[in-house]
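All protein chains but one are shown in place.
Think of it as A and B in the order they're written, each chain with its own count starting at 1.
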Amino acid sequence: MKKSLVALALLGAFSAAHAQSSVTIYGTLDAGFAKTTNTTPGVSSPTTIGKRDNNKLGFRGQEDLGSGLKALFQLEIRFEPDTGTIEGVTRPLFQGQSRVGLQGDFGTIRLGRGLTALQESTVAYEPFNGLPNVAGFQTDLQVGGYRTSLAGSGSDPLGLAGNSGNRFANGVFYNSPVYNGFQLNFTWGTKENNGGPGAAIVGRGTAAAPQYAAGAMGSAYPYSVSATYTEPGSAPRYSILLANERNATEAKLWQIAGYVRPMPALKLMATYNKQDLDNFIAAGKPNHEMDSWVVGLNYTMGPGKLLLGYGQKNPDMVAKTKQASIGYEYSLSPRTYVYLDLSNKKLPTTATATTEITQNHYSMGIHHNF
Amino acid sequence: MKKSLVALALLGAFSAAHAQSSVTIYGTLDAGFAKTTNTTPGVSSPTTIGKRDNNKLGFRGQEDLGSGLKALFQLEIRFEPDTGTIEGVTRPLFQGQSRVGLQGDFGTIRLGRGLTALQESTVAYEPFNGLPNVAGFQTDLQVGGYRTSLAGSGSDPLGLAGNSGNRFANGVFYNSPVYNGFQLNFTWGTKENNGGPGAAIVGRGTAAAPQYAAGAMGSAYPYSVSATYTEPGSAPRYSILLANERNATEAKLWQIAGYVRPMPALKLMATYNKQDLDNFIAAGKPNHEMDSWVVGLNYTMGPGKLLLGYGQKNPDMVAKTKQASIGYEYSLSPRTYVYLDLSNKKLPTTATATTEITQNHYSMGIHHNF
Partner (left out) sequence: MKKSLVALALLGAFSAAHAQSSVTIYGTLDAGFAKTTNTTPGVSSPTTIGKRDNNKLGFRGQEDLGSGLKALFQLEIRFEPDTGTIEGVTRPLFQGQSRVGLQGDFGTIRLGRGLTALQESTVAYEPFNGLPNVAGFQTDLQVGGYRTSLAGSGSDPLGLAGNSGNRFANGVFYNSPVYNGFQLNFTWGTKENNGGPGAAIVGRGTAAAPQYAAGAMGSAYPYSVSATYTEPGSAPRYSILLANERNATEAKLWQIAGYVRPMPALKLMATYNKQDLDNFIAAGKPNHEMDSWVVGLNYTMGPGKLLLGYGQKNPDMVAKTKQASIGYEYSLSPRTYVYLDLSNKKLPTTATATTEITQNHYSMGIHHNF
C-alpha cells in the first residue's frame, strides 16, 4: 500500500460534486552505501553513495466523471539522490511516467509514456521487489538480457542514448478490470523515433548496413501484452504470469512467471524468459537468441524480511551470467525501512564476450516513501 | 474557469492573519493520436501520439500583505506527454512562466519570464482557444509569421535555439485593473542575450554581415502592449483588442482583433496582423513585410463545442499560407474533454519559398485539467 500525501481540492469540496479534484504528491527517497568489486577487471569501485530503488517525486490525480467513469493522470520525476540530477543525468524529466486517460467498467486506458505491460507485470514475481538494485534481478536477468546495453534490444531501442529500456514512449496503455483473478494488460506504441542515436543495429547477413540509422522509425508497431491470474482475495496464495513483447526493431520476448505462498510468511517465485533478436542478428552470431531464469523467495519475520534469489542468463555464443543474492529489510514504519544487500555475479566481460568476470556487491541504506 | 488543487497553508490558518499562505498545484495533461500528410513533400508522418494543448504542471500562490496589496508568484513546468521530456526537450524547466510580483489598486506588476502582453491577450480571439495545436491558428497565422522559424522574428529572437517565440525573458509585466471593461497590458524587457545561437540575422544591404552574432545583445529594449475593451459582465457580447510589439532585434508587429456573441452559444472571432522586419531584411527581399488574418467561430451545443476557422498569411515574395480547420470538443466534466480536429493547410515549402505544399492533419485525444 502506497502512503502518500493527499491534498484535497478544497474548491471542489465546497462546490459541485463533479469537481472532486485531488492531486497526490508522492515519492521515494532511497540512499545508502554501496561497493562493487571488479567493476573493471582487477579494479574495485570505491565505496559510493548509491541507491537501491528508483528515486521519485510524483504527482497524480483522478476526477470522478460520473457513471463510474474517471479521468486519471500521473507524472513522475526520477532523480539521483547522491548528486541531485535527473535520473541518469540525461533521461526525461518525467522518466517514471507521464500518462493521462480514462478508467471505467471497461478497464483503464491511458496515453503517454510508461512501463510496458510485460515490464510492469513482471516485478511481482522477482525476489528483490522488482527494484533496479545491483543485487536484484529485474533489470538484467528477469527480462532475459532484453535491455539497452544490446543495440536493438529493450523496450525503447530508438530512444535517446541512456534512456531506460523498459518503457514505451508514444504509447497506449490498456489494463482490463480484474475478472475472478484474471487480468489482461496491453501496451501499443507508434513507430516514432524518440531521438535514437542510431547505434549500429546491423541487418542479418549485411554486416556493413545498419537497418536502423539515427532518426529512423521502427519497422513494426511495438506491443507488449501480459496476462495474469492471481488467487482472488487479500492474501493470494498463488499467481501466474504469461507475457510477450515485440519492440520497434522487432526484438521479441516471451515470459512465464509465477509465485506460491505455502504459508503467509513465505513467498516462492520463479521466472523464465526467452528472447529472439533474429530480425537483426543472424543465426550463429552472438546474442541471436537467449534465455534466462530466476528463482527466489521472500520470508517475513515481524518487521524483518529476508530476500533470496538466484538466476542465470544464457545468450547464444556468449558467456553465461550467473547471480546469487541475499538481502534483508528492516521496517521502521510502513513507509520506511533500512536494508542490507549482498550479491555475487559472474558475467561476460562485454556484451558479446565468451570470457567472464566475477563481481561482488554490497549495499546498505535507507528507503523512505512519502 | 480553472479548476485546480488548493492546498491551504494550515500553518497560516492556525497562526496570524498575515501568513495566509497558499500554494496551488495545477496543470494540464493532453494527449492523443495525430497524423499529418506531406510533412516532407510526398511523405506523410506515421500516426503519432501527440498533443493538442501545452502540457503543464504549475505552482502558484499569493500572500495578502494588507491594504489591498498582494504578493504573487507562479512557476509552470511544461512537458511532452508522449516522451516525458521537458517541452521541446531543451526548453527551460519553467517554460510556461516564472514570475513574482505585487498586485494592488494600481494593477499587477511582475518580474521574470512569461507571455508578452500581445501574445497573452490574443488567445481570446482565436477559434481554437489559442492552443498551439496544428489545427489552431495562434502559433503561426494569428501572429502573422512572427515566430522562431524566421531568424530575428518572434518575441525572444536572442534566446536559446528551440525556445518558444512568444515570451520575454528578463521582463517586467504590467496589467492594469479593468476599468469599465477596459484593460491595458504592458511588457518590457532588457537587452540581455538569453543564450541565442546567433543565427544569421543579416543586416539590410549587407548580405554577408549578421547584425546579431552569437551572444549579441538586443539593439532595442523590447516591449509589447495590448489594450482590450470587453463588455462588462459575466457573459460579454463583444470585445476588441489593439496590440503592438517590438522585439530586441526590432521586428515590429501590430494586431487588431475582436469577437462578438450574437447569441450566447455563438462566438464569432477575427484577427488582423501586420509584421515589419525592415530592420534586418531589405525591402524587396522575402519576408520584409507580411500580414495575416484569421476568422472563426465557436458554437456550443450542450456538452459539445464546434470550432471553425480560416486564415491566411501573406509574406512579401513568399508563397501564401492558407489554413482551414474544424474541431469538436465534448466535455466529460468541467475539467475534462475529448476532441477531434481536422485541418487543411497550404504553406510555402521553406520560409522563403514561392512554391507551396498541402498538408492535411487530424488529431483526436483527451484534455484534462487539474
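Convention: contacts are C-beta pairs under 8 Å (C-beta built on N, C-alpha and C of every residue); 3 or more make two chains touch, one makes a residue touch a chain.
The shown structure was predicted, so the numbers you read here are calculated from the model rather than taken from an experiment.
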item	value
Residue in contact with the excluded chain [from B:Phe33, B:Phe59, B:Trp254 or B:Tyr328]	B:Phe59
Which of B:Tyr26, B:Phe79, B:Phe94 or B:Tyr259 contacts the chain that the document leaves out	B:Phe94
On subunit A, residues whose C-beta touches the chain left out of the figure	3-8, 25, 27, 29-32, 46-49, 55, 57, 77, 79-86, 89, 93, 332-336, 365-366, 368, 370
For subunit B, the residues touching the chain missing from this view	7-12, 18-19, 21-23, 25, 59, 61, 63, 65-66, 69, 71, 73, 75, 92-102, 111-113, 169-172, 190-192, 194-195, 217
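One rule holds for everything that comes next: only the chains that are shown with their structure count from here on.
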item	value
Whole-Å separation of chain centres (CA-atom averages), subunit A against subunit B	38
